[in-house]
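The complex appears here without one of its protein chains, the remainder shown in place.
To keep things simple, chains are lettered A, B and C as they appear, and every chain counts its residues starting from 1.
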Amino acid sequence: MMDRLRKLLCAFLLLVFVLPLAGCWDRRELQERNLVLAIALDLADEGLKPGQSQETVKAETFVQPTGSKRYRLSLQILKYEAKGAGSKGGGGQGARKTFVLSNTGESLFEMVRDMLGQSSRALYFEHMQVVIISEAVLRQTNLAPILDFFFRDAEMRSRIRVYATPGQARPLLEFKPPTGEPGGIYLNNIARNHVKNAHIGTARTDLGHIIQALDNDADVIMPRIDIQDEVVKIRGLAVFRRDRFGGYLDEYAVQGIRFVRGTERGAIITAPCPVHPGEILALELVKHETKLTPHVAGDDIYFTLDINMTGNLSEVHGAQPNTYDYKNKDALEQAFAQEVLANVSYAVRQSQTVGCDTLYFGSKLKAHEPETWKRVKERWDEIYPAISLYTSVNVRIRNIGVHR
Amino acid sequence: MGNLERKSKMSALQLAVVLVTTCVGGQIILAPNELIMAAGQGAWVSIILGGMLYYTVSLLCIKIGEYYPQESLVEFFPRIFGKGIGLALTGWLWVTYFILYAVILQGLSRVIGLFMFDRTPVEVIGAGMAAVTVYCALQDWGTILRVLQLLMFSSVPMLVGIWLLTFFNFLPENLLPLWPLDFKGVVKGIGISWGMFSGYEVILLLLPLVYRGKIAFAWAVGCAFGCMGFIFVLVVVVAVGVLTVKGAQNVPYPTLIVIRGVELPGTFIERLENYLLVAWIPIVFDTLAMMLYFVSETCRRWLKYEDHRPFVLLLAPAAFILNVVLDTAKLYEQAGKLTNTMGLVFSLFVIPLAYILARIKRRDARDG
Amino acid sequence: MHQGKTLNFHKLSTAIPSAALAATNERLKALRQLTSEGAKIGRDISRLAADLRKVAAPQQEPFIFTSDLETNERLLRSILRDCEDVIYRTLALKGGRALLVYVHGMTDEAGLAKFVIQPLLECSVTIPEPGADIESYIQQHIYAAGIQFIEQPSSIIGEMMGGRTLLLFDGHARVALIGTTQFAKRNVGDSKTEGVVRGPHEAFNETLIDNIALLRRRVRDPNLKIKILNVGDRSGTRAALAYVSNLVKPGLLEEVEKRIAAVSTDIVLTSFKIEELISKHPWSPFPQAEVAERPDTLLNALYGGRVGIMVDGTPLALVVPATFLSMMQATDDYTTQPLGGMLIRMIRYLSSFLAVYLPALYISVVSFHPGMLPTTLAISIAELRSRTPFPSILEAFGMIIILEIFQEAIIRLPQRMVTAASVVGGFVIGTTVVEAGLINPLLVVVVAMTAIASYTASFDFAVGFRVVRIFTLLAASVLGLYGTLLALLFTTVHLCALRSFGESVLGGLFDITLLEDWKDGIVRVPLKLNRTRPKVYGPQDRTRAGDDGG
Partner (left out) sequence: MVTMRYKGWHRRIVAAGLLLLFSLPVSGCWDRQELQDRAMLLAIAIDAADDKTAAEQSRTAVEKFPQPHGAKRYRVSNQVLKLGASEEEEESRTFVLSNTGQSILEMGRDVSGQISKVLWLEDLHVIIVSEEAVKIAGLQPIIDFFRRDQRIRWRSRLYITPGKARELLEFKPESGEPGGMFLEAISRNHPKNTHVIAARTDLGFIVQALDNEADVLVPRIEMQQKVVRVGGAAAFKRGKFAGYLDEYAVKGLKFIRATEKSAIIAVRCPLHPEGLLVFELFEHETRLRPIVKGEQVFFQLDINMTGNIGEISCSRHHCSLDPEYRRKAELLFAEEVRRNVLYAQEACQELGIDVLNFGFKLKAYQPKTWAKIKDRWDEIYPTVPMTVSVNVHIRNVGEHK
């Protein structure tokens, strides 16, 4: 009996030891993978490497049985050597930490697989940070088909940032961040500053949220990123009607939208000084509560918005108003409230002009007034631009900083 | 049972320590601006005169206590003023302290929120402190006394020590002219300085807990006032000496601005205002714990309970909610003014009146 | 798999022979036999019980000794059933028989033979008649030193189990207990937990009698009293209260006795059990009784007016009331020059502060208030940190957990493995983890510093420190420096509220009624200047010199 047991055990142990040697199907060491940090999508005849000749362009592509050479896909890939050497101070700090590969074609997946012909190691997308799509591409096609690859692929994270850029997307991948971080990580991290910067519309606009919006038939918004010389900046939003590119909203509108959606945490509100006209004051928000409610009166649909804000007075230009006196403080609070009001209505106006429901009026209506929604759902595109919003703003100044 | 000595009694010197810890608190940072606003160049005179005035009042408190040994104000006020008025007057002080707790808590969370944090909600800061004060007030008096002494001897010297570093930036010329030109401001400053000395009224409650030793009460309380006066004058004089009067008027927290201007050459210590806050927080904690104890102990005596703990747990949330309500600048300011006025009225009218009435009653009793 | 059908199935019994039918039957039979035996034993037991019940016995006693030796032996044998280490030795003497009962291994058998058996056997005097005075007969003829006569049979048996020998005579109900105890024990050796450089090295061992002797040997003071109590309902462990009768704070002794008497537990194997059961704040992480492993430490405490509790079986005596200050003192403070002693003591306080608050301060400064660092330092820390992936709070927790695992492993490991473990640990943590960029070197410094700092404090406090350290670290990770401070305040209030026999654990620290104790508190002044006992413990006589011997 024991013999048998022993034999079984031996067989089992043998199996256990042999398995790792035989190569497990999905095992591939980290350093044997090429980490893709960012993807840029341009039109096929754009997004060339500076000084790239037509021959190399040909080398970069493949023969396509179906479809056309529509897009150019560029991948930003992490270089390991640069990083390892850098930490030892052995030079290479100034060197780029990434390199870019590109390819043309129509199916993103096909291009990616063909690029394995340019890469020494397998491409690995699980650490991807950023997708940048050029405006030209967006104008040509809808968003859903472009992003389909990212929705479908299991390697993608849903916290990937998606940016639209008015120029070409590839230069952004070639951009060398001043902080020394790898480019894709830098581009992703910029978006995290939305906490402090109300001009960045990156709250709830990552890949996961875009998918969600597309699934719900809602309008998509995505942050816009610009590059000019050595300056890279996120500013404003690209807005879509459903998934059709509709244009851009500027930073001021973004700030207004964020006031309505209540997604900002540390906005700066500037207002003209009530005491000294022509000068400006700045308020730093610390607390913010927003309530957007739909109302239906007969056929008329309107929204009310209550905003409660608490902030610290953080900059005063011109002569000092006496901030200790709360009569003056009331005037300042009023001025800021006025400004928020103006900002919100600007944002609403802009969004309605573009026709993008950036404020989620539709989903609010659906949630709170389902019956009305059912009625107007079909005509929503027509109704939306005409909907009015009544805003009441209450601003309180809590601190005035360490100087009056 | 087990406790060999309950240690609920204290000596006269311990009373002095309690007074100092109760009075020196938030006001070191919160009050100088207001005081300098009112009294200008003569702020230090206001403090000294104010200190003398409130010391006199505290002597009256001791005298009243001597007429009614082993009793606190909850018991003897009704006997002096009659039941209704006596209760109302103790209630007056109670309300003052209750609001003061909320005001100081709010002031603390504002300062901490402004200087140490960026995004942390002030409510969380306040809640943290409130929780610790509740834990302290839940202990018996002996333990609270122990805590007060411990923190007094560790934090106050630390605070003063850090504060003395400001002499690097001190310009005596800024104090000139030494004698104030504006006496109205000085008088107003005396009123405002109540906020700094506020808390000495706890004598009325604590006297029965003090046993008589070699040291006279008046002397011990005098020491306490001397110590407080020294700290406050030091704070105001240095604030003016470093920032000038105008400068100090223009900054809401002159104390912290003064200390942040200090640069210690050759050390790795920077941002001294954080260090000052570190020394300051325990002192405010003392004050808050003492206020909480005062209000709940008064309740206990009113309702003749054995234990003050249930009241701590009842009152603390209420006081915390009041603190949250005081969030707006306007309400906060008004609540501060309200407590100041209420306290002034109590100090300047109620206590002297109580003394006179008690004296008359006593004489009547002796004569009759 | 469908191919499985073609396989041959074997009988289970061929694979496992023990599953064969015959064997099973055999075992079944054995089982039956066992059951019937069990029933028989049950009957035996009930008969025995009936036997016992027949003997008239007072309440709470199993029986009383009769004048019939046979009966007595039977009774003892039934009580001590299955105690095969109990030896019954019958002696045939002039005028009757005698019975010696003792526990093998607990008794000095050579001594027994020489001083009890030999004189009895050689004795020519007849055993007194039943009813006559047996005690004087025993006193006259037995050479052994300690002879005792006790009434209660339960204590008699208890004493016998503790190593004494019973001597019974035919025809007499009186039982003599002869002190012949001798058992295996550890010699008096060096102190294991309280190391000392210049002081005496002797430490207590596990034997209460030896420990008391160690005390007595140092002090010839009749006022040093030893009171022996029994604790533990089943173990009957002996515990000794040691105190100096004309110094101890009035009421303290009674209180300690009361609390020990109220202890209700079955066995007491360590003195910590007593400490835990008599302390009023079991949830506190801090110790509420001081531990003394050395006679000189204990005596020092006793002559400060405190009470010591020594428990048989533990080399650690307890001292109450305990204060933070007294626990932070060490013998070496008094065996070096006062200035040096003061320095050592200050360092100990400093390190206990660091042990608790250093990681929290590090977290607060690095992830909440980097402005408190000078810019150059901030830059170098940031550059160190920029290579490590984890948030510093996780790093700190990770390091602390690693540290705790280490400490635990090293305490548990056999001595020979410790070196290996520490090499692996030191190498892995010290170099590899840092080089791999998982944890930044600064944090390693901080945590190492913390660990080393916590070793200087007394061990009992060190455990409490660890708990407080984690608590403070959590608070710091939420509210930075402010959180650290709140935790500090919380701990302070807790320490003030923590009373060990009436005295706050903080002792005379900044209590103005106890200000006189500063001379031997945080500092230590030369003995010439400090002739008083600390006031905290409320000794009856405060001056050290010129005690009235009374």
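Operating definition for what follows: a residue touches a chain if its C-beta (ideal position, glycine included) is under 8 Å from a C-beta of that chain, and two chains touch if they have at least 3 such contacts.
This one's a predicted model, so the numbers in the text were calculated from it and none came from an experiment.
**Q** Since one chain is left out of the picture, which of the remaining chains does it touch in the full complex?
**A** Contacts of the omitted chain with visible chains: A, B, C.
**Q** Of the residues C:Q118, C:S136 or C:T375, I need the one that contacts the missing chain.
**A** From the options C:Q118, C:S136 or C:T375, the contact with the absent chain belongs to C:T375.
**Q** Decide which residue listed in A:V57, A:V232 or A:I301 touches the omitted chain of the complex.
**A** A:V232
**Q** Considering the complete complex, identify which of A:Y252, A:Y302 or A:Y360 is in touch with the unshown chain.
**A** A:Y252
**Q** Using the touch definition from the top, which of A:S314, A:N328 or A:T372 touches the missing chain?
**A** Here the residue in touch with the unshown chain is A:S314.
**Q** Considering the whole complex, which of C:I150, C:L474, C:I512 or C:V525 touches the chain not shown?
**A** Hidden-chain contact among the options goes to C:L474.
**Q** Tell me, which residues in subunit A touch the chain that this view leaves out?
**A** On the side of subunit A, residues 86-87, 89, 91, 93-94, 177-181, 185-190, 192-193, 195-200, 226-235, 250-252, 266-268, 270-272, 279-280, 282, 284, 313-319, 339, 342-343, 346, 400-403 touch the unshown chain.
**Q** Across the whole complex, list the residues on subunit C that are touched by the chain not included here.
**A** These residues of subunit C touch the chain that is not shown: 283, 366-368, 370-371, 375-376, 378-379, 381-383, 385-386, 391-393, 474-475, 477-480.
**Q** Can you list where subunit B touches the absent chain?
**A** The list for subunit B reads 1, 114-115, 117-121, 124, 131, 135, 138, 140, 173, 176-177, 181, 243-244, 246-247, 249-250, 257, 260-261, 263, 271, 306-307, 309-310, 313.
As a working rule, only the chains that are shown with their structure count from here on.
**Q** Counting only Cα atoms for the centres, state how far subunit A is from subunit B in Å.
**A** 52
**Q** So what's the Cα centroid distance for subunit B and subunit C, whole Å?
**A** 48
**Q** Could you pull out the residues of subunit A that touch at least 2 other chains?
**A** Not one residue of subunit A touches more than one other chain, so the list is empty.
**Q** Touching two or more other chains, which residues of subunit C qualify?
**A** none
**Q** Which of the residues in subunit B end up touching subunit A in this complex?
**A** Contacts found on subunit B: 37, 110, 113-114, 119, 121-122, 249-253, 256-257, 327-330, 333.
**Q** So in the complex, which bits of subunit A are touching subunit B?
**A** Of all residues in subunit A, those touching subunit B are 265-266, 286-287, 310, 312, 324, 326, 329, 396-404.
**Q** For a test of understanding, state which residues of subunit B touch subunit C in their complex under the given definition.
**A** 2-5, 7, 10-11, 13-14, 17, 112, 116-117, 120, 124-125, 128-129, 131-132, 135-136, 139, 143, 146-147, 149-154, 268-271, 274, 278, 281-282, 285
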